[in-house]
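All protein chains of the complex are present and in place, except for one that has been dropped.
Our next item is subunit A:
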Amino acid sequence: MFRFEHVSQQPLEDLNFTIEKKDQVILFGPSGAGKSTLLFLLNRLNDPEKGTIYFKDAPISEHPVTELRKKVGLVLQAPNLFPGTVLDNLKYGPSLFDEWQEEDGRRLLDYVQLPSSYLERNVDQLSGGEKQRVSLARTLANSPDVLLLDEPTSALDYRTAEEIEEVLEGLIQEHELTMVMVTHNLNQARRLGTRGLFVADGKLQEDGTIPEMLENPETERLREFLEQ
């Protein structure tokens, strides 16, 4: 799906790895290690300073950028909903490509386990957890092949975070999505991820399966991180 060849973008240097279709990647590491930067590169909200990223075997810059962003959905840490109703938010993406159908609203809310009565609700009236669900549904509305998640539960309380995790778990399995998720929460990593990428000190330090990485870290740097 994605291939990184000698990619550098502050603070990350010389990244080389691939993300295969249906991979459920957890991107983790200390704050400021460049995890969000990496997600921005995948959605092309930024371009790398050096190196090339390939998406489906062609350099990412050769894909029409709006089409690429539609296929590679990004959920940001804060929901960043647009003013208006839940429906306005859900149809935003598909309307850009003339793909919105009336019945999509209910289906999308169903994915994130919200009742369809929420469609007409103003986003100002939603709780933090509900907002994040709508934000997730808004990204799913574009039917992306890849779902990028930038700490989607970090601003939520434990219980709400767990509910969102459940939603995500169901969605990934059902839609066979490729997922790249940044998280600080190792339990969440265990639950949602199959593969781990550990970045620290400007480098990709370790790349492996999640259980293996968390139980038997290979590098000293990851061991240090897990002990903290």
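Operating definition for what follows: contacts are C-beta pairs under 8 Å (C-beta built on N, C-alpha and C of every residue); 3 or more make two chains touch, one makes a residue touch a chain; residues count from 1.
Keep this in mind: contacts and distances are computed from a predicted model.
Peer 1: Refer to UniProt and select, among "3-oxoacyl-[acyl-carrier-protein] reductase", "Iron export ABC transporter permease subunit FetB", "Tryptophan synthase beta chain" or "Aldehyde dehydrogenase family protein", the name of the complex member that is left out.
Peer 2: "Iron export ABC transporter permease subunit FetB"
Peer 1: May I ask which residue of A:3, A:138, A:203 or A:221 touches the chain that does not appear here?
Peer 2: Residue touching the absent chain, from the options given: A:138.
Peer 1: Of A:35, A:69 or A:195, which residue touches the hidden chain?
Peer 2: A:69
Peer 1: Tell me, which residues in subunit A touch the chain that this view leaves out?
Peer 2: Residues 43-47, 61, 65-67, 69-70, 73-74, 76, 78, 80-83, 92-93, 96-97, 135, 138-139, 142 of subunit A touch the chain absent from view.
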